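Only one protein chain is missing from this complex, and each of the others stays in its spot.
Chain IDs A and B follow the sequence of writing; residue 1 opens each chain.
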Amino acid sequence: MTDQLDPLAEIKASFFIECDELLEALQDGLETMDSPERSAETINVVFRAVHSIKGGAGAFGLNDLVNFAHCYESVLDNVRSGLLEPNTEIMRTFFQAGDILQDLVRLSRDELPIEPSLTAATLTDLEALLSDEVEETVEFAPLVLSFDLDEDFGLDDAAPKPAQHSFTFQASAELYASGNEPAKLFRALTELGTVTCTPDLTKLPNLSELANAECFIPWHISVDTDRTFEDVLEVFDFVDGLCTIEQIAPQTDALLPPIDLPDVANIAEPIAPAPGHIEEATDVKPAEQLSTEPDSKKVAAPKATVRVDVDRIDRLVNLVGELVINQSMLSQSIVSAQAANSTEVETGLEEFMRLTRDIQDSVMMIRAQPVKSLFQRMSRIVRESSAAVKKSVKLITEGDDTEVDKTVIERLADPLTHMIRNAVDHGLEAAETRVANGKAEQGVVRLRAAHRSGRVVIEVSDDGRGINRDRVKQIAIDKGLIPENVLLSDTEIDNLLFMPGFSTAAEVSNLSGRGVGMDVVRSAIQSLGGRITITSVPGQGTTFSISLPLTLAVLDGMVIDVAGQSVVMPLAAISETMMLGPDELKPLGANSMLVQVRERFLPLIDLAEKLGFSPKRTDFKNCIALLIANDDGQEAAIVIDAIQDQRQVVIKGLQDAYGNIPGVAAATILGDGKIALILDPGDIVVRGIDHTDTAQPQSA
Amino acid sequence: MSLSILAVDDSKTMRDMIALTLNAAGMTTTLAEDGVHGVETLEAMEPPDAIISDINMPRLDGFGFIEAVRAREAFKGTPILVLTTESGADLKARARSAGASGWIVKPFDPEKLVRALKMVAG
Partner (left out) sequence: MDQKTPSQTGREIELLSFKVNDQEYSLNIMSVREIRGWSKATPLPHSPPYMQGVINLRGSVLPIVDLSIRFGLAEREVSPRDVIIVVNVDDQTVGLLVDAVVDILSINTDAIDPPPEMGDNTTRFVDGLIIQNDRMIRLLSLKAAVPAKETNAA
C-alpha cells in the first residue's frame, strides 16, 4: 500500500503547485475583467481557473476548498452564460473570493484548520449572486479517491440473488455515431454473468435494402446473474436513448431457435454512421479557433518549460558555488607555485575562470522568476489595507516580468508588504484632505521593477503627503538619535527613518508619514545585498528605491587588510583609492577627521575601529583609504591597512548561520579556505558618520 | 492486450491522476493538455482504443475537440468519454450533444473509469 501512497503524494504536491499557477491566472483574469481590455474569453479564463482548482481539490477530499470553489464557480458560470453582469460591487466580491481561495489553498496545503469565519462572509455574498432559478445549487458531492489499485476491477459485492434477466435490444443508427458498439456492450454484460445473445435474423431485410447506416438486427439477450435488472441496464447507460430495450418477463422462454450463435466478438462490424456525418476529414476546424485569445497576456504557443524541484536547483547552485571557489583556490595555488609563468597555463586559467563565471550566471538565471507573483501579492495587501482604513487606493505596477532570483523574491515579500502598508496607512491622506488639496480622491501606490546597470531596481512610491521633515528631525532629536543643532540635508533627514529606535512610538506614524519599523525593512534589504533609499517631496509623495544584486551568488570585490583580517569590499562601491597625505587630512572638531579630495571634503572612517577590531588610530598619515559612495550620494573615505587584490567572490549568506551584523553584508570563502567577511559599504558610511561636530574644517 | 487511451485535460493534476489510474490497470496512457494539443497528439500517435476528454479547456474545449475528432474518418467510431462535473439530467444531454460515447463524473472513481473504458474500448 505504501507504494501507492507515494505517487499520490507526489500528485498532491504537484496539484498545489498547479494551484499557484491557477491562482495567478485567476488574478490576472480578474484584473483584466476589471479593465477596458476585457473580452469574452476573460471570464472563461477565470472560470476555468476556479473550476480546475475545484476538480483537483475534490479528488483529494479537501472539502472546505471544494465547497468554496464550487460556490464561486457557480457564480462565475452565471457570468459566463450572460445571466450576471459584473459591476464594481460584484468585482470586489470576486477579488475577495479570489483572496479567500488563495488562503484556503494555502491552509489545505499546510494541513491547517480552516475556520468557518474565513469563508462565511464571502460565501454569503456569493450565494446572494446566485439566482434560484438558474442553477439548482447542485449537491456537489465529489468522490474522494481511494487508490486501492490492487483491487480487482471486476464486480463489487451485491446481494446475491441468482436470476435470469431477458430482454430485447435494438440499436439505433445514432448509437454507432456516438462511438458505441453493441458488441462491446454485450461483452461488458459478460462481466455480470453468463450471457446468451441471439440475433433475430428474421428482421434482416433483403440485401438490396441493406443500408449501412442502420442496424436492423434486434437481439434477444438473457443474462444469468445474481445482479438485479437495474445492474444489467446500467451497462447500457451510455446508450440510453440510442437504443430500445424491452424486458422480457422472466418466465417467457419464447425465443427463436438459435440459428447459429456466432461468437459475440465477431458479430458487430463497425458500421459506418449515417452519411450526414461524413465531413471533409482534412477540414481542420480547430485551426480557426486557434486565433490568439485577445485578452490573454501569454503567447498562444507557450514556451517549452520543464518543472524542476527547487531542491535540485539549490543543490546545483551550491555545487557551482563550490566550483567557483575551487577555481579561485586553484588559480591562487598555481600563482603561488609560480607555475603561472607559462602562457599556456595563464590562458588556461583565464579560460577556466571565464567558463566558471558563465556557468554560474546561467545557473543563477534558472532560479530567476518574474516579480509578477510578488506584485500580485501586493495587490492584495493594497486591497486589504485600503479597506481597513477606508481609503480608495489603486496599485499600479510596472515591469511585472522583470526577473529576479527566486530567493530574493521570497525575502522581499515582507519588506514590500511593510512599505505598502505604510504607504496606504500613513503616506496617503484621507480622501477629503486629498480633494481639499486638489489631488484626485483615489490614492495611487506604484510598484516598479527594472534592470538597471547590472542590478535590479524596485521602487515603491505613493502620491501622498510626503515626509514632514521638521517633525522627523524633531523626533530624532527628542529621542537622542541626533544632537540638537546639527545641520542635515533633506536626504539625511529622510534617512533618519531608517535608524533603529526611530519609529517605535505610535505617534510617529502621523507625524512622519511613515509608520513602524523602517529599520527592519532596511536590514532585510541589506541582508539580500541590497540598498534602500528614500526620496520625498512634501505634499506630493514619497518614493523608496531598492537596489538589489541580480544574483545572490557572486560579487566583484576588492580584498583588503583590516587589522590583520582579510575583508572584502564590493568593487561597485569603490570610486577611488588614495594614500592620505598630510595636506588632505583636515580635523573636524575633537573627534572627527575629514579628507579633502579635490574640492570636496569627505568624512573619514577608520574601518578597523568601526568593525571593532582595534581601537581608533591616532595618525592617519600615509594610510590607504578607499573612497566609497552611497546610492544617495553620501561619500566617505574608509581607512584600511592594505589592498590585496581584486577578484570575484562567491557570496555566502550569514543570515542563516548567524544573523545580522552591522556593516557586514555576507561572507565568502577565500582561496586559502578561510572565511572573509563581505562588507556593506552603505551601512558603514551611514553608521560611520559622526554628527557630533559641526565646526568648520580647519586646515591642518 | 493493453488498451491505449488518449486523455485530454488542462489540469496537470487530472492528467497525472488519470495516468496513475490507467497505468495501474495495465493500460497505456497518452496525455494532452487542451483540445488543440489533443488533435495534434491524436494525429501523431497510433490510433487509441478510446479517448477521455475534459470539457473546459483553453484554446479548444471538449466540444470542439470531440467534433474535430469525429470529423476525421479514422476516428469516427472511436469511443470518447467526457470528464464532466455535471450530474443528473444535464449530464447525458451534455455528453450526448458533445458527440461523446459516454461520460465520467469528476472527480472520478478510479474503478468506474477503468470499467467504463474497458467497456467502450472493448
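To be clear about the criterion, a residue touches a chain if its C-beta (ideal position, glycine included) is under 8 Å from a C-beta of that chain, and two chains touch if they have at least 3 such contacts.
Remember, it's a predicted structure, so these values are computed and weren't measured experimentally.
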Shown chains touched by the chain that is not drawn here: A
Touching residue (missing chain; options A:Pro218, A:Gly321, A:Gly443 or A:Pro549): A:Gly321
Among A:Ile493, A:Ile574, A:Leu588 or A:Ala667, residue touching the chain not depicted: A:Ala667
Chain A residues that touch the omitted chain in the full complex: 318, 321-322, 325, 565, 610-613, 652-654, 656-664, 667, 669, 673-677
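The rule is short, and it goes like this: only the chains that are shown with their structure count from here on.
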Inter-centroid spacing, chain B versus chain A (mean Cα positions, whole Å): 32
Of chain A, residues touching chain B in the complex: 4, 7-8, 10-11, 14-15, 18, 44-45, 47-48, 51-52, 54-56, 58-59, 138, 140, 142-145, 147, 149, 151, 153, 156, 176-181, 183-185, 187-188, 235, 237-238, 240-241, 270, 272-273, 277-281, 283-286, 289-290, 293, 300
Complex contacts: residues of chain B adjacent to chain A: 10-14, 16-17, 20-21, 24-25, 35-36, 39, 56-60, 64-65, 67-68, 70-74, 76-80, 85, 87-88, 92, 96, 99-103, 105-111, 114-116, 118-122
